[in-house]
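Only a single protein chain was left out; the remaining protein chains are all shown in position.
And now, subunit A:
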């Protein structure tokens, strides 16, 4: 028996082998040559469209097969440009006019949308791509304009800017970088990156100048690596940001490959697989290639794992085992050897080989004292399951997608067996089962609700909202409501949108309140209800939900004062209504308005039997009226303040003429002494004098005092006022002899009388 390792071909540090997964059980009349083919990711189903027939009357048929070639569904289709699968195994048919039809795995039509807001021209080519945002579609039209939708479940069409093209782009790919989705396209020797706003010419670093035009390109699944193939047979591989080249190989093939796939297997280096009609070529970063048209490389590996495998085989038959084992042990690589064997078993498809590898691992394990068995045990478990699923009757190379094919019991058993945490495993299966159950038209609502309730119960992480949404989608509103009413849903918030859609506003509101998320739920529901309902009903609905009502009140306080009043009115909340009027009174500038509002407040406080507040408010009104009276009499208040401000600012700016005009414009409510004083303060005696004559008699002396002593003395003597004369005397200094005498004399005469 040959070394098992022999069929693995080295490529740099990595090894590759080609395996036929299934012998396809389909019988195709025309082969695959002219059909459109789309295989779903992760070993999902395969879709075929039969080649166009000559007669235009017969519509082509679409056929869905499992990965092992078992027919799942078949149905007629329109003029399809491209076929693809979404991440959840839905089928996308992109038609010439940009319409995209969505079918489920079993060929039943689900919905459709268009990739063109206005049908402008025919879709030339389309691509389906997957990104963290979901499944996206990109199209290029006959006028060479690209349009993108990054997530078909949340459709936002983006028309990309024009590209300076000479004819049709020779090839293009979609890539996701820095959270932006872009298109990389080539046109003759040129390469462009097209994003939302611009089209930039780029050049892959290190591409030989004689490489020619790029005719084929491929992006790795994670958008990290890019492979470019030129018309001269050069294959360039590097990072998709076009910053760094990984390798360049001259394949010496000048025909365009039919398919080219760029990928990076787990923890290994990236590689590119190219397919021509009769040749499969794998190219790695080390510039090596493997050709699968014939077996060339058959090199026995000497890795510890391989040695261990041989050792075990020898152990079963002869005595050479010891020799192999010693060799491994000498390199103290036994642990590594066991690990390699277990890992290799995990990657192997052939069950017999898996067995030998695992046996070898277990054999080697015996010689190790402290080797953790976890990895070994898990792999054993996984292998058993994978083998069960890979059985051609099921036809699935991978687990998760089981549920989409409705193999529920198997899926649940697998989850339990693999010890997948409930929320990732069983719960997900149950959710799918329930979603499918609610679509069974032959069962009564009650029966379904009960069945779901029994099976799903309150399994963690099962969203009843999602199940109910499914029911509603199929027109079973009553069932949806029944499901919502089961109090199993933990995320009350998530139920809200559906309940609103079903016009169960009361229920939606109470669920929203229950969630506690005031913004997302309560405000959303409340604003929705406000627009949907008439005012009376809206208020009544709120009344039953005090929390929602208070939130709405808060909103109104900020945004809609009038509504606030209506709300209080409807509730006969006189106390709050009164407070509302008090608050409003502060916004009111005019006294009459303010008094009116306060009177309303008094009325409401009365109704609320708040005697204290009634009295306090009435006092406040009295006070306001009194103040007003004072203002009127003395002419002070705001008007006075205005005169003061204007006077001061004019004086400071030394606009004396303006000031004089202003003084004559009206009778000054602040008198004219202020004018004198302000002028003096600004060091302008001349201007100050102008206003002295206008000052009231009582203030004459004071005004003169500010300007000159003599004038003040004259005024005081004229008024025969003893205290005023005294005040002037007080300001006189020794040099003012004459003035002092005059004043003293006048005083003496004044007192005599």
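One rule holds for everything that comes next: a contact is a pair of C-beta atoms (placed from the backbone, for glycine too) under 8 Å apart; a residue touches a chain by one contact, two chains touch by 3 or more; residues count from 1.
Please note the rule applied: contacts and distances are computed from a predicted model.
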Per UniProt, and picking from "Cofactor required for Sp1 transcriptional activation subunit 6", "DNA-directed RNA polymerase III subunit RPC7-like", "BPL/LPL catalytic domain-containing protein" or "Vacuolar protein sorting-associated protein 33A", the hidden chain is "Vacuolar protein sorting-associated protein 33A"
Touching residue (missing chain; options A:524, A:541, A:600 or A:721): A:524
Of A:554, A:649, A:665 or A:683, the residue touching the omitted chain is A:554
Determine which one of A:616, A:630 or A:738 touches the chain that has been left out. A:616
Missing-chain contacts mapped onto subunit A: 178-179, 421-424, 427, 458, 460-461, 490-492, 514-520, 523-524, 527, 546-547, 550-551, 553-555, 558-559, 575, 579, 582-583, 586-587, 612-613, 615-617, 619-620, 623
